[in-house]
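Input: one structure, supplied below.
One protein chain omitted, others in place.
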């Protein structure tokens, strides 16, 4: 069992680089996909990029989506609604989590074979992490 | 008055891309500097890169440093200790904040001309932000 | 006059045109308190709405709005995309399969749009968002219909209320979206989303006149 991770950021570079950072720690067993920016590479969000990332990240065990802010959150919520009307859609859960910290926590936990609930919970638990 | 911002990440690409994202919202009045990775571009942290970024970000109103995790935090703490022994060192405060959300909040608040205490507080306040 | 496929299509066409004509103004408002892309976002989204309507050839006004909403969601790129897109889709669904929607049905559709935006974005009136334009517009539209007004006069009432709502966003401090990061510095500016909303409702008044 390996839960997939999708990182949705307003910025293509932020989504991609945080995906690389999380992958460095989680190792190759976890599918971590970036969906950053608009479909023409500007700052913003594309529901089609998120949808493609979710389908690519899913291996049947579900996908945890982590968003940075604003349009990333609203567009991801809209995708979840759309998937409800679709047969055989991947199981998708949005994590309410700090972006970078949640991504690392979720990816590492997914690498240990935990299920979607546990992966989402670990991302959300990152709000209670402190650094100093 | 404009407080400078330094973003310290284990990953050069994460620090740089989050700096660009924050700059997009904060505008050109705020000096936002990235200190990501080691001095030879690997994943990790370099006290010399952080020190150079802090000096470059400071315009006399102080610098708010935001770290992602692990070595970023420990190395930034070590730099602050070192600066205590230095005459005319920039005034540096470490913010205990979620990396991306704290960076955006701090940069936007700095753009409004608030002082270092307020900028650090806005970054730290990002822990209580919720997305869903 | 009733709200049929032609009217619905004319509304989206006129909305696209007026947003395009005001693109620089919307972008300027967003540059002041956001990230300066609202004009481009809306122009792109409404162009995609028109393209999707042309492709789908919808048979009811409800389906016109659903097609518009899908185009907007797909291509806008900003927070306004899922918000307006979901709003148009819910409004379209609220019209059901009516081929000629009454003023009362259009009022219900606008109400559904408002509910959709509030649910998705979590903003209340006073948060300095498009909700501050749409909420008074829906109320004015329904009041006009209750007072015996037709689609044309109710749409004028809605557009007037949206413009008043836009003006009322100036002294507000943003509590949702990017502008909320600015704190007190968001005060003193019109909200970009409330500005585009006023343009779109003025377009409705014009095509139903």
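Chains: A, B and C, in written order; residue numbering restarts at 1 for each.
Methods note: contacts are C-beta pairs under 8 Å (C-beta built on N, C-alpha and C of every residue); 3 or more make two chains touch, one makes a residue touch a chain.
Quick caveat, the model's predicted, so the values are computed rather than measured.
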In the full complex, displayed partners of the excluded chain: A, B
Touching residue (missing chain; options A:14, A:104 or A:120): A:104
Subunit B residues that touch the omitted chain in the full complex: 38-39, 42-48, 69-71, 74-75, 77-78, 81
Touching residues of subunit A against the unshown chain: what are they? 24-25, 104-105, 108-109, 112
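Rule of thumb we're sticking to: only the chains that are shown with their structure count from here on.
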Which pair, A-C or B-C, has more C-beta contacts? A-C
Determine the centre-to-centre distance between subunit A and subunit B, using the mean Cα coordinates as centres, and give it in whole Å. 25
Between the Cα centroids of subunit A and subunit C the separation in whole angstrom comes to 30
Touching two or more other chains in subunit C are residues 35, 178
Quick check on subunit B: which residues sit in contact with 2+ other chains? 24, 104
